[in-house]
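Omission of a single protein chain aside, the complex is shown with its protein chains in their original locations.
Moving on to chain A:
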Amino acid sequence: MSLLLNIAVDGIAYGMILFMISVGLSVTMGLMRVINLAHGAFALVGGALAHTITLRWGIGYYVAVPLAIAGTIALALLSERVLFRRIYRLGELQQVLATIGITFMVIAVVNRLLGSSLLSIPLPASLQHSLDLGFRVLPAHRLVVILAGIAVIIGLVLTLDRSRFGTRLRASVDNRNIASSLGINTDRIYAATFCLGAGLAALGGILGSELLPIDAYYPLRYMVLFLIVVSVGGMGSISGSFAAALALGVLETASRYLIPDAGTIVFFALVMALLAFRPAGLLGKGMT
């Protein structure tokens, strides 16, 4: 019984971290249909900024995190104007090459400025303790990640399905020409969505850093993980990503408890099996 509870608690906590680090990619790649391999680069920028602001400038965590996210969004806006706007129109392979090139550049810059060792983001004392669940303890920051994950999924679903912005975004993605002829400023919609994706990437990078620490190679180290969550969830479906992240988190955790030596194999075998039967992912609508 306690084993099942352990799997449930750790699986959900891990699944939420997977969701948080890849939700930004669900927005840019899933909704905007850009093969955005630079997603991890924005997470890295967010993490590196948070590291710099907290440790080098000595500003508290609760102020530093919003500042770091704002900084990432500012950079994303700039790079959208200069670079990504051109990348949207390219073919899939060119998008892959362009965005992975950007990733390498960001890695090199961070490596140059901050070095290649771990960039820690120290938690405030209030998040450092562990909560007693009776049968075991749960670190407080994992609870924060779970709550943040729930807030993000509710916020995104409301924004995309219920708000005017969401309607316009879906219209722009489905048919950009008709959308703009109807008076929707598609450039602005795209820029806003891209910044939303980058901001979520930064938030995920920072919140996930207790488990997946930030360093210059972050974008490449975890790229497969981000892509798996989004493709298993299904392109264009935020709730699909959410379901996929939780399912993968619970399954991987269960396999590590029950058959630890084969944990990694089980994880990838399940992903392959699922994609073989449902190439469009759990809740995907398929690429258009």
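As a working rule, contacts are C-beta pairs under 8 Å (C-beta built on N, C-alpha and C of every residue); 3 or more make two chains touch, one makes a residue touch a chain; residues count from 1.
Criterion: contacts and distances are computed from a predicted model.
J.: For the chain not present in this complex, what protein name does its UniProt entry give, out of "Amino acid-binding protein", "Tryptophan synthase alpha chain", "Inner-membrane translocator" or "CoA transferase subunit A"?
T.: "Amino acid-binding protein"
J.: Which one, A:His39, A:Arg168 or A:Arg256, makes contact with the chain that was left out?
T.: A:Arg256
J.: For the chain left off this view, which of A:Arg86, A:Arg136, A:Arg162 or A:Arg278 is in contact with it?
T.: From the options A:Arg86, A:Arg136, A:Arg162 or A:Arg278, the contact with the absent chain belongs to A:Arg136.
J.: Going by the contact rule already stated, which one of A:Val109, A:Val157, A:Leu211 or A:Leu227 would touch the omitted chain in the full complex?
T.: Considering the complete complex, A:Leu211 is the one touching the chain left out.
J.: Tell me which stretches of chain A touch the chain missing from the display.
T.: Contacting residues on chain A, toward the hidden partner: 6, 10, 13-14, 17, 111, 115-120, 122, 128, 130, 136-137, 139, 210-213, 215, 217, 220-222, 225, 252-253, 256-257, 260-261, 263-264.
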